[in-house]
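Let's turn to chain A:
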Amino acid sequence: MRYEAPETIKAAVGLLIKARGQSRILAGGTDLMVQMRSGMLEPDLIMDIKRIPGMRDIVPEKGGFRIGAAVSGSELGEHAKVSKMWPGVVEAVELIGSTQIQGRATMVGNLCNASPAADSVPALIAVGATARIVGNKRTRDVPVETIAKAPGKTILAKGEFVSSVFLPKALPRTGSAYLRFIPRTEMDIAVVGSGVCLTLNPKGVVTKARVSLGAVAARALLVEEAADVLLGNKLNDDVLERLADIASDAATPINDKRGTVAFRKQVAGVLTRRAALIAFQRAKG
Partner candidate 1 sequence: MSNIHVTTTINGDETEYVCRPDESLLDVLRDRLGMSGTKEGCGTGDCGACSVTLDGRLVCSCLVMGAEVDGHKVETIEGMADGEDLHPLQQKFLEHAALQCGICTPGFLVAAQSLLERNLDPTETEVRYWLAGNLCRCTGYDKIVRAVLDTAKDMRKVAKKSSAKKTAKKGARHAA
Partner candidate 2 sequence: MPEQRLLTVKLGGSLVSRAGGRTEFKLEGRNIMEMLRHLGRDCPELEPMLGNAVSVAVDGQIYRDALLHPLNPDNEIILLPRMAGG
């Protein structure tokens, strides 16, 4: 096992390409250290990216924000402008673990760990975020929903890693929200998560909507039928009821130690309805 802390992206990519066996990126380390301790993972190379310039920065870009891969949850939460523009994303990131975990865990780590239950992912999908992948030959930007292929598996090729996530500029009258269900009030993995982002016209009618569910399938889902129900409508009871039904139907969860199929399907509907209402209120301002 080797520990490296390169100071440029180029050096980092070079290390990843040359590495034999398994390589792992160290940003916050809150998943990596647990996996290593459990014996699930014995990487040959651990590459700490925190010394690479920009990795710990939040930079305004095109009216939105670029969030470096090593920005911790609490650093993101303390950023007033991001919190104001995308409260749904920030509240999702802030739900990841305890205060202690927040001090380390990163949004990009949450994305690249490719857990179906990752809290930040449905929120990022809902706001249409993109991830920047750096590698040997090219740098590419992809929608966040394409990063995870299956639990623990990503589209990243050898030599590649995600260097940042871009949150686009929010249109006027846009609101985002994320809710999750856990049995306790803190310190749990989401049993169901739901991210909603809505844009309204001046009359309060939904003109743009994205709805994403977490922990109810092998990876976070973008539920387009749910968005369709909202488009052209205000959020009256009937619309919300249909939204909840569609979210419940879209969920294809499993029974496991954290919840049952029936429970997850029902709560997916409940949370989507509640998140939509919060997003709606935020959009109205």
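Candidate selection criterion: all candidates are chains of the complex that A comes from, given by their letters.
By our rule, a residue touches a chain if its C-beta (ideal position, glycine included) is under 8 Å from a C-beta of that chain, and two chains touch if they have at least 3 such contacts; residues count from 1.
Because the structure is a prediction, the values reported are computed rather than measured.
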{"item": "In-complex contact partner of chain A, selected from candidates 1 or 2", "value": "1"}
{"item": "Residues on chain A engaged by candidate 1 in the complex (per definition of touch)", "value": "1-3, 5, 26, 28-30, 33-34, 36-38, 46, 48, 50, 72, 74, 97-101, 103-104, 185-187"}
